[in-house]
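Heads up, the thing below is written out as structure tokens.
As you look at this complex, bear in mind that one protein chain is not there, while each of the others sits in place.
Each chain carries a letter (A, B and C) given by its place in the written order, and its residues are counted from 1.
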Amino acid sequence: MVRITALFFAAYRDVFGADELEIELPEGATVAALIDIVSRRAASAVPPGSMAVAVNQDYAARDTVLRDGDEVAFIPPVAGG
Amino acid sequence: MVRITALFFAAYRDVFGADELEIELPEGATVAALIDIVSRRAASAVPPGSMAVAVNQDYAARDTVLRDGDEVAFIPPVAGG
Amino acid sequence: MYCEVTRAPLDVQDIMSRVRSDSDGAVVVFAGVVRNHHGGRAVKSLAYEAYEEMAVQKLDAICREVSSQHEIGDVAVAHRVGPLAVGEASVVIAVAAPHRDAAYKASREVIERLKHEVPIWKRERYADGEEEWVEGATPRIPEDD
Partner (left out) sequence: MYCEVTRAPLDVQDIMSRVRSDSDGAVVVFAGVVRNHHGGRAVKSLAYEAYEEMAVQKLDAICREVSSQHEIGDVAVAHRVGPLAVGEASVVIAVAAPHRDAAYKASREVIERLKHEVPIWKRERYADGEEEWVEGATPRIPEDD
């Protein structure tokens, strides 16, 4: 098993009902698998194309394999500036 | 006769040896005629295409007719900014 | 190069002074300021939230890349988070360069990339009492292998 920390920002805090979760995943689990898991918590559907995920503070592809201790951030559309 | 004030700025002060001159011209004289007159004072040749003339603080065409009391500025290439 | 995400009011003069050098003839500063309206609604105030560590890292990466693509001397970016009043600056970008063309282009590129890539969010509070996360841009994520 790998244990990761999931972070939820801005609108996603409300959608997923948390700002931080510790989640256990099977070895070899990808970002896509984690999205499936957290999506079950979602209070409302999130258009998958609008969600970015960062692993250890870098935007990551959906097939990125997660490792023990990873910090995985769920990032809604950004609006800085 | 019309009497005008000619102003010379920057490099033209040296070229024409003055910063301000009172000049008398025949009625109907144009900017072009005034350029001919002051050019006789020039210590070095001024490429005519590089000289701008402003009459009463507006860039003026060479065929502008000068009137009594006009302020005529001889303006070398500008380099503000 | 200087990038920060801060809760403190932004000081334009200070941020400009971080990039100035005697060999640069042009400084371009962009300031994003909280407007009193958005999408036809009266805005009373707003709050910015950031994934701070990643935001600073992303800003650093943007500044490095823009510096390598344009002939500039230096670049600094400061983005504010927390509550802001109308009229306050949310972001200040300063670019110094030997020539103005590079300074303008680099400045523009930093703000465009910031708005598309940096994990910062904006929540507007309207005059009618409602609040809303402002619709943003989805960062481009790497393609699957």
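Following the convention adopted for this analysis, a residue touches a chain if its C-beta (ideal position, glycine included) is under 8 Å from a C-beta of that chain, and two chains touch if they have at least 3 such contacts.
Since we're looking at a predicted model, the values are computed, not measured.
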{"item": "Touch partners, limited to displayed chains, of the chain removed from view", "value": "B, C"}
{"item": "Residue among B:4, B:25, B:38 or B:60 that touches the chain left out of view", "value": "B:60"}
{"item": "Residue of C:8, C:33 or C:127 touching the missing chain in the full complex", "value": "C:33"}
{"item": "Contact footprint on subunit C, counting only the chain that is left out", "value": "12-13, 16, 20, 22-37, 86-87, 96, 98, 100, 103-104, 107-108, 111"}
{"item": "Subunit B residues touching the omitted chain (full complex)", "value": "7, 9-11, 49-54, 57-63, 73, 75-81"}
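To be clear about the criterion, only the chains that are shown with their structure count from here on.
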{"item": "Farthest-lying chain, centroid of Cα atoms versus that of subunit C", "value": "B"}
{"item": "Cα-centroid distance, subunit B relative to subunit C, in whole angstrom", "value": "49"}
{"item": "Distance between the centres, which are taken as Cα means, of subunit C and subunit A, whole angstrom", "value": "25"}
{"item": "Junction residues of subunit C - those touching two or more other chains", "value": "none"}
{"item": "For subunit B, residues that touch 2 or more chains besides their own", "value": "none"}
